[in-house]
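Chains shown are a subset, placed as in the full complex.
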Amino acid sequence: MYKNLKVVQEQTPLVHNITNQVVTNFTANGLLAVGASPVMANAIEEVAEMASIAGAVVLNIGTLTTDTVDAMIEAGKAANEKGNPVILDPVGAGATSFRTAKAKQILNEVNVTVLRGNTAEIAHLTGEQWEIKGVDARSGDGDVTQLAKRASELFNSTVVITGEIDVISNNKGTNLVTNGDPLLIKVTGSGCLLSSVIGAFAAVNNNILEAATSAVSFYGIAAEKAANLVGDRGPGSFQIEFLNQLSKVTKDDEVLSKIEKTTK
Amino acid sequence: MYKNLKVVQEQTPLVHNITNQVVTNFTANGLLAVGASPVMANAIEEVAEMASIAGAVVLNIGTLTTDTVDAMIEAGKAANEKGNPVILDPVGAGATSFRTAKAKQILNEVNVTVLRGNTAEIAHLTGEQWEIKGVDARSGDGDVTQLAKRASELFNSTVVITGEIDVISNNKGTNLVTNGDPLLIKVTGSGCLLSSVIGAFAAVNNNILEAATSAVSFYGIAAEKAANLVGDRGPGSFQIEFLNQLSKVTKDDEVLSKIEKTTK
């Protein structure tokens, strides 16, 4: 975990985000706290050029429009050409047919390196039925690990499904992470920022399974440390302390990492 | 007050916001703190579908464009068909002729359940002249209660005019609420978030006068509690503590509620 974080902090990768209007500020501040360098650029005229100089591109459909999805695809293709990682966060896939269709279009036209979502979003993209309400998901009874594996094969991507247990899976293996804190779901964009943090880690490590797993564990550790400090002061204080702690994870916190590696 | 809050927390209504770029994050975090489930979706291709599954739709013209107003009308009509409440926050109506015209267009094409604004915004929509500067209003000398009643009749809506005294009026009666704290006006989007919180309360209570009055009183109580804790630390700290306190109003705070019910 820490080894990967340290490389991010040393290399300060530029992470190009085409994301939703709700989380832009939180995402940028979160990436700065981690040690990465955020940039947001949505105009079709410049996304390919920006994506080409970035270490990773993060596509997030939380407040998608046809124009921004076109820009996402342009950026994704430019990153593909450079061999740089593309992260897709299919926020609310399944909530409306437009979101589902546009997420699938991106998956069809761009080689997505990491697909990160909750159970319902990933299930909808694979064509399975899980309950979804708005952009929040209620987990069904299905086997999330199996879903991650199926999605990974289907989309030829590393798939990260976050929830109480986070599953990271690709054709090299499947890891489970149990770091994190329930307060995270009281902060809007905590999933979106994780996708961007995965982008930062993937920008500096070609082993995507390791990069994504480290990012997820790191993120959960920062949340745990923040929750300990904040106690029951509330979600506003947690949000701010979480930004603090994203900048304060050290080698000593390696011991907090809860990663279970499973064989493929 | 608390009875209504409790139902929101139990039912976690989905509140679909088409709102301005300034307040998206604060609105989402505020709704999460209250116990509701926020979603933002602006694309014309999906707003009707999203509005149909939401418990309430909140339309806010703070950074309106022609496209987003078209989406607002589409979403509003979909909510109307389902019989779900629509909240309109006509931010800055009167500041430019475009805003005034677009707010009126929404009122003409959508059955607005609750219209919430400051004195100047509501006055401009009724065709009366009050001073307005940008999106901030300076109260005139007119009788705000009478204005609320006239607007309620004119638009066939529950009208909420917020200021030092908040007025909530419809054809069932008129309530005055004196909860709140002056620090609220130092936090951008405090009015916008209130509109969304009214949406959450209206989503779970068909008695809109009661729902809106409870929401306004609850919101003011949370502000009072936050202001007490923050003292003179400043508007940044108040903003965060306010988010905390939105999640911490309990039955014991019922006694803080300052609602005056007046006969129609």
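Letters A and B name the chains as they come in the text, with residue numbers starting at 1 for each one.
Convention: contacts are C-beta pairs under 8 Å (C-beta built on N, C-alpha and C of every residue); 3 or more make two chains touch, one makes a residue touch a chain.
What you are looking at is a predicted structure, and each value in this text was computed from that prediction instead of being measured.
The full homomeric assembly consists of 3 copies of the same chain, 2 of which are present in the displayed coordinates.
Quick note on the criterion: only the chains that are shown with their structure count from here on.
Superposing chain A on chain B by their CA atoms means rotating through 120 degrees, a value rounded to the nearest 5.
Averaged C-alpha coordinates give centres for chain A and chain B that are 33 Å from one another.
Residue ranges on chain A touching chain B, taken from their complex, read 20-26, 62-66, 92, 95-99, 133-136, 185-189, 233-237, 239-240.
For chain B in complex with chain A, the touching residues are 14, 16, 21, 24-25, 28-29, 32-33, 37-43, 45-46, 49-50, 53-54, 239-245, 247-248.
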